[in-house]
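Excluded from the complex is one protein chain; the other protein chains are retained at their positions.
Right, chain A next:
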Amino acid sequence: MSTETTPWREYFGSRENQSQAAQLGMWIFLGSEVLLFANLFVGYAVYRYYYPEVFVEASHHLAAGWATVQTLLLVTSSLCVVLAVHFIRSGRAFWMGVALLVAMGLGLGFLVIKGWEYWKHWEEGALPGEYYRLAELPERGGSLFFTLYFLLTGLHAVHMLVGLSVLGWLVWGALVGRYTAEYHVPVEVGGLYWHLVDVFWLFIYPLLYLVE
């Protein structure tokens, strides 16, 4: 029997089972993502221990105010994703699409601010490794801080881009009527991914911008 026309795969035995499999798979993937970031957090801890003053000084070169705005944008977008899941559970595909579009808009806003920040760092010379030109901070420690800053926020931004494509794909699915109150596994799973991106930021933000 061809399974191309129906989203339900017969070999799962039941629809609940397929839904559970998708969620379990995503949770395992998210677990591995946490460990991917964990490296950089460990690196941050080690070098903060080696160069405590330089790290504090370097963090003053970051735009904490704008980071707060970014945090608000991202948390709100996560709320929109929750709403999207809520809407599709009750079969309102249109509103699901709207909620996701708002979430995407907020996410794009986040990335625009991030891009602007990067541009500022570029002008200032607050860059990793060989490109470091910041005169007021020693290269030892200073360059490491900005290396970790760019790695953490850059890796996060890459995840945001992936997340935005996932949300875009879900919106397209909503437009063609793929999701119903009965079948909305991808929306739930895609939503989980977006929340993970959000949670990463909630660790990065205090670590880089707020800790004194």
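The criterion applied here is as follows: a contact is a pair of C-beta atoms (placed from the backbone, for glycine too) under 8 Å apart; a residue touches a chain by one contact, two chains touch by 3 or more; residues count from 1.
Everything below uses one rule, namely that contacts and distances are computed from a predicted model.
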Among "Cytochrome c oxidase polypeptide I", "Peptidoglycan glycosyltransferase", "K+/H+ antiporter subunit F" or "Glutamyl-tRNA(Gln) amidotransferase subunit A", the UniProt name of the subunit that does not appear here: "Cytochrome c oxidase polypeptide I"
Given A:G115, A:G129 or A:G168, the one touching the chain that is not displayed: A:G129
Contact partner of the left-out chain, one of A:G25, A:P52, A:G91 or A:G168: A:G25
Footprint left on chain A by the chain that the document does not show: 9, 11-13, 17-18, 20-21, 24-25, 28-29, 31-33, 35-36, 38-40, 42-43, 46-47, 50-51, 128-131, 139-141, 143-144, 147, 151
